[in-house]
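One protein chain omitted, others in place.
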Amino acid sequence: MRKKILSVILSAGLLTTAAVGFTGCDNSATTTGAEESTGGTSAEKVTLTNVSYDPTRELYAAYNELFAKHWKEEKGQDVEITQSHGGSGKQALEVANGLEADVVTLALEYDVKAVQDAGLIEDGWVDEFDKDSSPYTSTIVFLVRKGNPKNIKDWDDLVKDDVGIITPNPKTSGGARWNYLAAWAYADKLYNGDETKVKDFIKKLYENVLVLDSGARGATTTFVENGQGDVLIAWENEAFLSIKDYPDDYEIVTPSISILAQPSVAIVDSVVDKRGTREVATEYLSYLYSDEAQRIAGDNYYRPSNEEILKEYKDVFDLDINLVTIDDFGGWDEAQEKHFADGGIFDQIYEEK
Amino acid sequence: MHEDTIGSKVLKWFLIGISALFIFLMLILPLITVITESLKSGIETYWEAVSDEYTVKAVWLTIEATVFAVIINTIFGVFAAWLITKFHFKGKKLLATFIDIPVTVSPVIAGLIFVLTFGRQSFIYPYLQDMGIQVVFAVPGIVLATIFVTFPFISRELIPVLEAQGTDEEEAAALMGANGFTIFRRITFPHIKWAFLYGVVLCAARAMGEFGAVSVLSGHLRGKTNTLPLHVEILFNEFKYVPAFAVSSILVMMAIVILVIRSIVEYRGKRDA
Partner (left out) sequence: MKTKANKRVIPFFGLSMGVTLSILSIIVLIPLASLVIFTAKMSWEDIFATITRSRVLASFEVSFLTAFIASAINAVMGVVLAWVLVRYDFPFKRLLDGMIELPFALPTAVAGIALTSLTTNNGLIGSFFDKFGIQIAYTRIGITVALVFIGIPFVVRSVQPVLEKLDSTYEEAAGVLGASRIKIFWKIIFPEIRPAVLTGFALAFGRCLGEYGSVVFIAGNKPYETEITPLIIMSELQEYDYSSATAIALVMLLAAFLILFFVNIVQARSTKKLKGD
């Protein structure tokens, strides 16, 4: 009996050692947290975490430098920004699950709303910053191989039999939802709203899809690096980026109709309140609307939301493109429910084989 | 072999040929791809990529997670192997199955269960918050996931050896009045020394390379919760293919070092036996 008690004590001791080991590494995580939360006093360094989506990597790498300079000049305080990138939906989910982000800068309103639904962002965030909290916009274009061998001009060329399409999966990628909706908008106009015909069109289009990657970046890689497919349906900024890297290999084709993609930014209220970083987080997002930041967006092939600055880039962007907006689909909730939810139209076009 | 007829020679070299071809295509060629791709833009770009601030941080985090996984799994492995091979009790088979389960659980699910247990919808989340402990999307989560995927590696190596050795020696020693620690150190440990080291090496190898589970739990915070495999993915997604392969080559080299150590351990172990 005594032996038994002894061994229980011993095992408890061992476990405590293990636990101490654990808290050892917890500490390393929490001490940085402690440093961060004292960020309110201006002398010390403040840190921010920006959880964003896939194609904004280059944009925020440039913007973070600009903002650090700006904040230093204004407040005399150093700011360090930690970036996280990934598929927009996945990123929103991780924030909702406890990833500590001070600000989210995601691909679409719906994903920010998911964070709101988790109780982390207060209602009314859409109006917190200008232009529905979209400091830059983009649209959906086609990237084709040099010389456009399959002669792709518009959406209806994509449903031809010999065309191989690369686009990510709308179920996992925010960007892919814009792709899908842009195609829908075209077909809707073509068939005057006859939904069966529109559905057929979309179904044909997705039958031509060769690889359905889980994120926008993966799709670009499949098209550019691994040489799959004839056309990549992509964010305008992704397409321009590929052109910049391989000017001799690709061309951009702008379709007759596309969609105005409005990536959304928001402050994660419960996190900034806990960490005491509301001031710097607010400034971080509102400074996105400054002239310098708008030009950084333009340089990274996002359309600046400031009309004046957008005009400076009229040689880069096709400003005459006919753009529908998400409101034409009745807003994100309705679009999500109808098209992308389980059993929605996207599932149906794959099931009716 | 005992008969060196032409037939058996042909068979021998045929089999060796198939094996060599298989290993070359499946294992060596991918390695060569990684190395050549990483050196495509010259040694300078390579060096830049591997000495990058974020790469170095990722290396340290990977090492940290690996060390934790090895320590915890060693403690667990030794005790579990002892328990399973030296005693009879009800539910032993079930226990053994539970210990093995992390090997066959999908890494994605491994990540998911820790998110469910320690994430925001978990009932212990508020308590963890009050204590200021962040588990998921922070270093502890990564460590936990790494421990999980390598969980049975050491016990699995120890159990067969201890089983084969039986319990007679320990029983005799115990009856003669030796205390527990002495029995373990003098009688059991010499038997399991090499199997134990082998398990540690395997555990370290797998811990370094884990991707799926860590990916679910990491949050991909650059410089904070990025392990090397995740850093490779990030670079890949930034169209920085050459740096991505360069960072991969660090992992390839770590893997080769581990494999060399493994071979030495195995060789010495066989020689001792």
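Letters are used for the chains, namely A and B, taken in the order the chains are written, and counting of residues starts over at 1 for each.
Criterion: contacts are C-beta pairs under 8 Å (C-beta built on N, C-alpha and C of every residue); 3 or more make two chains touch, one makes a residue touch a chain.
What you see is a predicted model, and the numbers here were worked out from it, not measured in a lab.
Trainee: Which candidate, B:56, B:116 or B:131, sits in contact with the chain we can't see?
Mentor: B:116
Trainee: Which residue, B:148, B:196 or B:239, contacts the hidden chain when the whole complex is considered?
Mentor: Candidates B:148, B:196 or B:239; residue touching the omitted chain: B:148.
Trainee: Take the complete complex as the reference. Which residues in chain B touch the chain that isn't displayed?
Mentor: Within chain B, the residues touching the omitted chain are 1-3, 7-8, 11-12, 15-16, 18-20, 22-23, 25-31, 33-34, 37, 72, 75-76, 79-80, 82-83, 86-90, 93, 95-109, 112-114, 116-117, 121-122, 144, 147-148, 151, 163, 167, 170-171, 174-175, 179-180, 183-184, 202, 205-206, 208-212, 215-216, 228-229, 232-233, 236, 244-245, 248, 251-252, 254-256, 258-260, 262-263.
Trainee: Just checking the interface: what residues of chain A touch the absent partner chain?
Mentor: Contacting residues on chain A, toward the hidden partner: 3-4, 7-8, 10-12, 14-15, 18, 87, 89-90, 92-93, 96, 114, 169, 171-172, 209-214, 222, 225-228, 340-342, 347, 350-351, 353.
The definition used in the following text is that only the chains that are shown with their structure count from here on.
Trainee: Suppose each chain is reduced to the average of its Cα coordinates; what separation in Å results between chain A and chain B?
Mentor: Whole-Å distance between the two chain centres: 34.
Trainee: If you look only at chain B, which of its residues touch chain A in the complex?
Mentor: Contacts found on chain B: 64, 68, 71-72, 75, 115, 119-121, 125, 132-134, 136-140, 143, 219-224, 234, 236-239, 241.
Trainee: Which positions of chain A touch chain B when the two form their complex?
Mentor: It comes out as residues 14, 18, 21-23, 25-26, 28-30, 32-34, 49, 51, 54, 57-58, 82-86, 94, 96-100, 118, 215, 217-218, 220-221, 224-225, 241, 245.
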